[in-house]
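As you look at this complex, bear in mind that one protein chain is not there, while each of the others sits in place.
For reference, chains read A, B and C in written order, and residue numbers begin at 1 within each chain.
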Amino acid sequence: MGYLEAAGVRKTFEVEEGEPTVAVEEFTLSMAEGEFVALLGPSGCGKSTVLNIMAGFLRPSAGHVLVEGQRVTAPGSDRGVVFQEHALFPWMRVLDNVTFGPRLRGVPRRERLEMGQRFVDLVGLTGFERHWPRQLSGGMKQRVAIARALTNDPKVLLMDEPFGALDAQNRRMMQDELVKIWAATKKTCLFVTHSIEEALLLADRVVTMTARPGRIKAVHEVSLARPRDDAAPAFVTLKRELADLLQQELPEEAGRVAGAESRGKRP
Amino acid sequence: MAPAVELRGVAKEFAARGRHVVAVESIDLAVAHNEFAAILGPSGCGKSTLLNMVAGFERPTRGQVLVEGEPVQAPHPGRAVVFQEAALFPWYTVLDNIAFGPRTRGTPAAQYRPRIDTLLDVMGLRGFERHYPAELSGGMKQRVGLARVLIMEPAVLLMDEPFGSLDAQTRSVMQELLLTVWERRQQTVLFITHDIEEALLLADTVSVMTARPGRIKTRIAVDLPRPRSLEVTTSPRFNDLKRRLLALVREDTFNPGADHAPRAR
Amino acid sequence: MTVRRLAWALALPIALFVLWDLAVRQRWVVEGIIPAPAQVAAAWYTWIFGTATTSLSPYSGTWLANVAHSTRRVIEGFLLAAALGIPLGVFIGWNRAVARAVDPSIQMLRPIPITAWLPFAIAVFGIYDASARFLIGLGAFYPIVVNTTHGVRDTNLLLLRAARMLGAGPAAVLFKVVFRSALPSIFTGLRLGIGVAWTAVIVAEMIAVKSGLGYVLWDAYYVGRMDICVATMFSVGLLGFLSDQVILRASRVALRWRALEAHG
Partner (left out) sequence: MATDTMVMVSHRAGRLGRSPWARRALSLIGVLAVWQLIVWANEAVGFMNPALLPTPAGVVRGASEQVAEGILYLDVLYSLYRVVLGFLLGAAVAVVLGCSAGSVRLIEDFLDPPLEMLRPIPPLAWLPLFIFWFGIGEPSKIYFTAFVAFFPVYVNTIEGVKFTDPLLRRAALSLGATSGQMFRLVTLQAALPQIITGLRLGFGMAFLALVATELIASNAGLGYRIMESRNYFKVDWMVFGALMIGLIGFTIGSLIRAGEARLLRWRPRDEK
């Protein structure tokens, strides 16, 4: 049995008219402790739904998720989440955000500030402890969000396209940082992304999903040594392979017209 | 013949909340006719400022911006811009958005109608004429944004990270679409991006900018054969160029505060 | 809405009505301090339709006339406020020089509640419609001008640039972009304005004019006809609600693109 285990997870959403939409179907995945898995798929393929089920924000329509054999029923501090939109509390300074988890558990102030400082230093934000979130750039906000999740010492770290809103160069820098942070903390990580390159730079395993309804299409082991060189031939070959896989998942006319990506809702 | 776009010793400074910020400094750049020129740089390096000066939205503090040998005074349909957030008028339908330019210039409908028809087909917008922007996905909005300026038949096309907020798959689709359109029309393009692969895939030349204050550090020619498609990204030559650019970009040592420089508006 | 939620929703109003009725009938409260619902309904009916026999009640059959008086004043004052407030708001928002000349004065006069101008209005305009029109117009003017200003100022810079690079001149930019983009905010101002207008008309009629619903309200209070008082309150509430709905509907038509935006 894996450390983090999803078995036969299925999720349907009710719609106002007609049949319920199936977002995710037969999702089964087993992760070892300390493993880094990337969940890759086109937008709207249900990969965030999977993450939300693991976090406990959504309940699966069928199947279940286990963390160390414990069944997930609600959000909890054993699973830290990093969101795409950072979700920092805007009314708290950086260090207060980072130490929010221990504060909820009633850890004395001095002790939790020490804990927080360690992770603030780890993510490279030393000197920014007293800043408000509004004073930080997008990349720095995500650093705070990662530190906040880590300070709570979760068993599993769930990341939902955390660098999706950053520009390419900041994204690249954050990816390098994350590899270092992961090496230092040895956390079990599930990382959702739509970028092939990002998945290949970070993960031990890349799980590719199909478009709606989302199922697991393929699983690739990435055995390249870290830090990885994204222009190396082995990397490029793997990237091409995954790109072809994903290309099949683009809607029919999308290759030419991409009209189908419109939500197509008529008033 | 004068270059299509030329910047001579251009600098731009802002006063932001009492502080003096140099956005770009001593920029020299010449873009030839029908050249697809990409400007590559991290966010906050002033590459959008550079484009805004060519568009005529902002005036340089020093130096000269020339288009077809004429100094730029104000925005003009001959230098049309595709913005990152599409910047469609939310209260107009797709059709009215595309027709905005010709209509405000008083062009008779009979003249621009056929052009709209062609553009709807080329851009894959057929069937969406009566939709409002709010009903479109990000990729579709950018198609409208592109159609809206192509109908003006601009001499220079300015694109400010047009695909920056799209997801990876949609971005690829849009890049291929732009390649097709450009290879058919052959016109001068100034393309701002922070994505190395995007720059290499699309452009004839890539100018790399440094972080604040922004300067042009290097300019490299992209000698990949045309017509190009996404396939080109796997070629060894492409990856050689990519590695070179990556090294150039990384030289600007990043620290967490690097992207924290105060934004000029 | 499900049946259960509907039941919950109706529970309190019905309970309140029953309690209200019981309280009066069982004389839990001192007699005459509050009329029973049935009594209000009867008084309202007579007030609207009059009685077959000639009645001594001065309120018999006068409802429509009073509603007409109040409504006319509200419409006049409100239109006046909109006609002045919208263009002025556009100028303040668009042109910094105008903003500097006009805006501080508006901001300084705004904290004075319209009620404080009432005696002044009577002194200057006398006990006539003009007093009411001045008060209503003034009250509705502030939210309209302030919201219009905000709407114009918040116009997305990118949209302005887009319009200019497509060759739009100042007039096209103003009407096709700035005004359109400020429209949601202008409608918010109009809705706030009509609410203030109904408040203002009641005050003005209570004190400064001798007709309309506000006058009836105060008059009924003076002669102790609480049933008419309550009927007046509900009448004004109804009119206020209806006028708000009219503006709301108009805004939904004018801002169709925005409804789509909200639904995603």
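Going forward, contacts are C-beta pairs under 8 Å (C-beta built on N, C-alpha and C of every residue); 3 or more make two chains touch, one makes a residue touch a chain.
Since we're looking at a predicted model, the values are computed, not measured.
Asks: Of the residues listed, C:66, C:148, C:188 or C:232, which one is in contact with the missing chain?
Replies: That would be C:232, which touches the missing chain.
Asks: Using the document's definition of touch, tell me which of A:81, A:146, A:203 or A:222 contacts the absent chain.
Replies: Answering carefully, the residue with contact to the hidden chain is A:81.
Asks: Looking at A:42, A:60 or A:101, which makes contact with the chain not pictured?
Replies: A:101
Asks: Of C:58, C:87 or C:119, which sits in contact with the chain we cannot see?
Replies: Reading the full complex, the residue touching the unseen chain is C:119.
Asks: For chain A, which positions touch the chain that isn't shown here?
Replies: 55-57, 74-77, 79-81, 83, 85, 87-92, 100-101, 104-105, 132-134, 148-149, 152
Asks: In the full complex, which residues of chain C touch the absent chain?
Replies: 5, 8-13, 16, 33-34, 93-97, 100-105, 108-120, 122-124, 152-155, 157, 160-161, 164, 178, 195, 198-199, 202-203, 206-207, 214, 217-218, 220-221, 226, 229-230, 232-234, 236-238, 240-241, 244
We take it that only the chains that are shown with their structure count from here on.
Asks: Where the centre means the average of the CA atoms, what chain is farthest from chain B?
Replies: C
Asks: Can you check how far apart chain B and chain C are, centre to centre, with Cα atoms defining each centre and the answer in Å?
Replies: 49
Asks: Express in whole angstrom the distance between the two chain centres, defined as the mean CA positions of chain A and chain B.
Replies: Once rounded, the distance between the two centres reads 31 Å.
Asks: Just curious, how far off is chain C from chain A if you go by their C-alpha centres, in Å?
Replies: Here the centre of chain C sits 50 Å away from the centre of chain A.
Asks: Which residues does chain C have that touch at least 2 chains other than itself?
Replies: As it turns out, chain C has residues touching two or more other chains at 256, 260, 264.
Asks: Would you mind listing the residues of chain A that make contact with two or more other chains?
Replies: 263, 265, 267
Asks: Which stretch or stretches of chain A touch chain B in the complex?
Replies: 42-43, 124-125, 128, 136-140, 143, 164, 167-170, 173, 194-196, 231, 233, 236-237, 239-240, 243, 246, 250, 253-259, 261-263, 265-267
Asks: Quick one: in the complex, what on chain B touches chain C?
Replies: 55-57, 74-77, 79-81, 83, 85, 87-92, 100-101, 104-105, 132-135, 148-149, 152
Asks: Flag every residue of chain C that touches chain B in the complex, lowest number first.
Replies: 156, 158-159, 161-169, 172, 176-177, 180-181, 183, 255-258, 260-261, 264
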